[in-house]
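Below you'll find the structure, written out as structure tokens, and then a few comments.
A single protein chain has been omitted; all remaining protein chains appear in their positions.
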Amino acid sequence: MPTDAEQACFEAGIKFGSLYHQFAGTPVSPASTRSLERAMAEAIENQPYCASVSVDILDDRVEAAIGHENGYTELTGSLMEVEMRIEYRDRTVRTRMEMEEGYPLMKLVAVE
Amino acid sequence: MPTDAEQACFEAGIKFGSLYHQFAGTPVSPASTRSLERAMAEAIENQPYCASVSVDILDDRVEAAIGHENGYTELTGSLMEVEMRIEYRDRTVRTRMEMEEGYPLMKLVAVE
Amino acid sequence: MPTDAEQACFEAGIKFGSLYHQFAGTPVSPASTRSLERAMAEAIENQPYCASVSVDILDDRVEAAIGHENGYTELTGSLMEVEMRIEYRDRTVRTRMEMEEGYPLMKLVAVE
Partner (left out) sequence: MPTDAEQACFEAGIKFGSLYHQFAGTPVSPASTRSLERAMAEAIENQPYCASVSVDILDDRVEAAIGHENGYTELTGSLMEVEMRIEYRDRTVRTRMEMEEGYPLMKLVAVE
């Protein structure tokens, strides 16, 4: 039988994979970052055991990723930072996505 | 050579397919419909020739689709109405997605 | 510090959420179930620590979900069964998605 902590970590992973693959590829520009951040957070917070989600799409990286003609780019892991708190029974799991050596990495920060 | 009207219709179709397949499957509840509507509209308005998008996620259909245990459902065509206006050179195309005989249908409303 | 078992469970969850939200909404009919199963499995097996994925799209449920006019439906959790094996350092995690009381449930089957 998995422990509550293991189950909590499994649930935390589900939320991260869901958030990433649901929204990666979304057209984004500095004019639409705030609404996308909020929709992503509120969508994933609907999922079970998901206590809070914060999404920070980095305007300066969006600007840098936009080509000279288009005016927009597509959302990818390198353009955002994400934090989540998962609560499963007595356990709380904290996770974070951030760039590490040029790659977006989903990290298990703490299991409490 | 395609005409400007044909090109405008092609562009209109791209926006509809993009909106639908980017966001279908997103977890949604009455608590998150407004933020999702706004993010969908602003995301697709980033695309070229897309003058305006309005997305209406129907709270009563979301409620009806939610199972008794979950508290949320996944976005699908039967839960929303969408209108778009595409402008390509001198042409304006109006499109609409709505339920027809039980299916969500993407319709070319007018080519002006 | 998370344990190796907890980390393995987190990785397992990521793969499940990725698989589900990448492919939910894909147009599917009995003519295309085999190619979709294979592409889903091979895509997710690319991810780190993912030792094996098996996807079984149930033709009879696809048939039942297809409306009388369309000839196809959209992939959702109720149309498939999925099994995965995740290997992280010395730990192996087995997961499974199947219907339970009318809902598709992602389950942590074993942590070894």
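We just call them A, B and C in the order they show up, numbering each chain from 1.
The working rule: a residue touches a chain if its C-beta (ideal position, glycine included) is under 8 Å from a C-beta of that chain, and two chains touch if they have at least 3 such contacts.
Nothing here was measured: the structure is a model prediction, and the numbers come from that model.
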Chain C residues touching the omitted chain (full complex): 18, 22, 25-29, 31-32, 35-36, 38-40, 42-48, 70-72
Chain A, residues in touch with the chain not shown (by the definition above): 20-21, 24-25, 67, 69-70, 74, 76, 101-103
In chain B, positions touching the absent partner: 2-3, 5-7, 9-22, 93, 95, 106, 108, 110-111
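Quick note on the criterion: only the chains that are shown with their structure count from here on.
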Numbering shared by both copies at the chain C-chain A contact, with half separating same from different: same
Chain A-chain B separation of Cα centroids, rounded to whole Å: 24
Centroid spacing, where centroids are CA-atom means, of chain A and chain C in whole angstrom: 20
Where chain B touches two or more other chains at once, by residue number: 25, 70
